[in-house]
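Omission of a single protein chain aside, the complex is shown with its protein chains in their original locations.
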Amino acid sequence: MNPESVDVVVVGAGPAGMAGATELAGLGLAVVLLDEQGSPGGQIYRGITLAPLSRRDLLGPDYAHGNVLARALEDTPVRHIKEAAVWQVGRDHQVSYLQGGRMHTLQARAVLLATGAMERPFPIRGWTLPGVMTAGAAQILLKSAGAVPTEPVVLAGCGPLLYLLGWQYLRAGVPIKALVDTTHRDDYWRARRHLVSALRAWPYLRKGLELMRSLRQARIAHFTGASQLAIEGTDSAQALSFTANGKAQRIASRCVLLHQGVVPNIQFSQSLRATHAWDPQQLCFIPLRDSWGELDVPGVFVAGDGGGIGGAQAAALQGRLAALGIAARLGALGAPQRDRRGVELRRALSDNLRIRPFLDALYRPRDEHRIPADDVIVCRCEEVTAGQLRQFVAMGCAGPNQAKSFGRCGMGPCQGRLCGLTVTEVIADARQVPAGDVGYYRIRPPIKPITLGELAGD
Amino acid sequence: MPIEAPSRAPLFQSVAGETRSSRSVTFSFNGEALSVPPGISVAAALLMSGIERFRATPVSESPRAPYCMMGVCFECLVSIDGVPNRQSCLIDVVDGMQVRSQEGARDLQFEVPSVSVLEVQP
Partner (left out) sequence: MKRSTAAIKADVIVVGGGLVGTAVAYGLARNGADTVVLDQGDDAFRASRGNFGLVWVQGKGYNLPDYARWTRSSAQRWADLRDTLLADSGVDVSLKQPGGFHMCFSDGELLEREARLRQLQAAVGDYPFEMLDAGELKARLPLIGKAVIGASYTPQDGHVNPLKLLRALHASAQRHGARFAGGQHIQRIEGSAGDFRIWAGEQAYCAPRVVLAAGLGNPGLAAQVGLHAPVAPNRGQVLVSERVQPFLDYPTINVRQTDEGTVQLGDSMEEVGFDDSTSTGVLSAIAQRGVATFPLLRDVRLIRAWGALRVMSPDGFPIYQQSSTHPGAFVITCHSGVTLAAAHALRIAPWVMGAAQPNELAVFNGERFLSDKVLAHAH
């Protein structure tokens, strides 16, 4: 099977991928854009080209902006291959994907990874019960299926996305039983250091404040400083219990939506053995990139949330910067023009990222919700608890890869996506060493499952 | 094998205020016919039809249902048209689809080998 040659393969059709592919095409390069979904948008702009006007209005102006990127992409000669599951990206810039039940391989000269972010795991008692989903999942249901909860729903955790969902649900007439906010007085105190830069990002800050005001005006039950979140139920979620205002609380609900921020999806960058560092502000692993987004794997670039959480606007800007970097690397653009064109993008990027330190500090997920008690399941696929993981450490397991071999933790179909960060932090906490010293799972292809027949080339 | 019979209201429904297509998609879950709006994922279709339990885990037979809706958590696995362990949040529902809950590890499907009859000349 001879791989088809292209200039650039872009993986992911979210804001970074759409903007990056568009920019690359504008620079005259032959681009293939691979995405898992049937239409562009990634997760943040999920379903944007198919959403009826009323839904777009409901979701707010930030969501609607995704259409601008999608339209611009449509006007380019970029070959956008939909419903493509990329299962391997090699250091040699070969990209293998599954589409239409068949295996395909592309030989690129450079690769732009724009695979974005995913919800931070929220390992609490009962989090594996049916009826417990992430706020992101609820947004996807709204964006892609126009679906909303039937009963009064509980939103729990912290972070802008949680409040955004609440605001969207308000507009949609969905009753919210309670907003259980883990944000604590201490978090405001910690965030004060970044208040000046937050104020300089006033437009963003104002949007957030208005959003919070709407939620307050709707008189939604709002518990703050909530701790010790747990979900009750035997076969499905029945209630959320927590402590707030010094009291034990319990809210009955069959649908609990959890959120404590998003984290970079590092499956591809890890499988390429790019160097990653632990970011103590964002509490996750970030691939090391140069100012154009290139990893320490030559010719592989990362743009968007996959390189560190920055939001949709920042993602699009990074996509364009990476495109400039790639174009210069491939000889389609001289270095001086690249640098010149990058100036404005960098200024805008810097503006967009200014709010981040404040948000990261204010909405820092609680330690107990990242490093859970012994009886909480950490690896959902293999059903390994935090307590079992701590036993492995006591037996001499120093890191996540030994944990894998000691107890199958991380060996299930999700390939560590939902347990990786928790495992690293539980081990680091048990060993009393920094998370960066503990490291992360060794990630290898297939990044998405493929059948043996497909691999065999049947 | 426990069959999920929707006995309570679905967890999700179509948002009010959107103009609905008159078309609907009919599919089955564990043999029961269900009807949903077109253009949605199998996972969304099941949640909107009152299905709360998608599968039992291979490790402990614990009940599971979608968690992330974006193909990352692998909790929404069901059998679709005979193919087991499919991520239902990544596949759109179509007319006539036969969906079944994924009860533990998948089977290795096989057909009983056909017996060939030899005619013996007298």
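Note that the chains take the letters A and B in the order they are written out, and that residue 1 is the start of every chain.
Just so we're on the same page, a residue touches a chain if its C-beta (ideal position, glycine included) is under 8 Å from a C-beta of that chain, and two chains touch if they have at least 3 such contacts.
The structure displayed is predicted, hence computed values, not measured ones.
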item: Residue of A:L50, A:L199, A:A335 or A:M395 in touch with the missing chain, whole complex considered; value: A:M395
item: Touch residues of chain A, complete complex, unshown partner; value: 88, 90, 94, 96, 105, 273, 395-402, 404-408, 411-413, 415, 438-439, 442, 444-446, 449-453, 455-458
item: Touch residues of chain B, complete complex, unshown partner; value: 58, 83, 85, 104-110, 113
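Note that in this section only the chains that are shown with their structure count from here on.
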item: Distance between chain centroids, defined by C-alpha means - chain A, chain B (Å); value: 27
item: Chain B residues touching chain A - in the complex, by the definition given at the top; value: 8-19, 37, 39-41, 44-45, 47-48, 52-54, 57, 59-60, 62-75, 77, 85, 89-90, 92
item: Chain B-touching residues of chain A, taken from the complex the two chains share; value: 36, 38, 43, 50, 52, 54-55, 58, 118-119, 128-134, 136-138, 140-142, 144-151, 172-174, 235-236, 254-255, 265, 380-383, 412-414, 417-418, 448
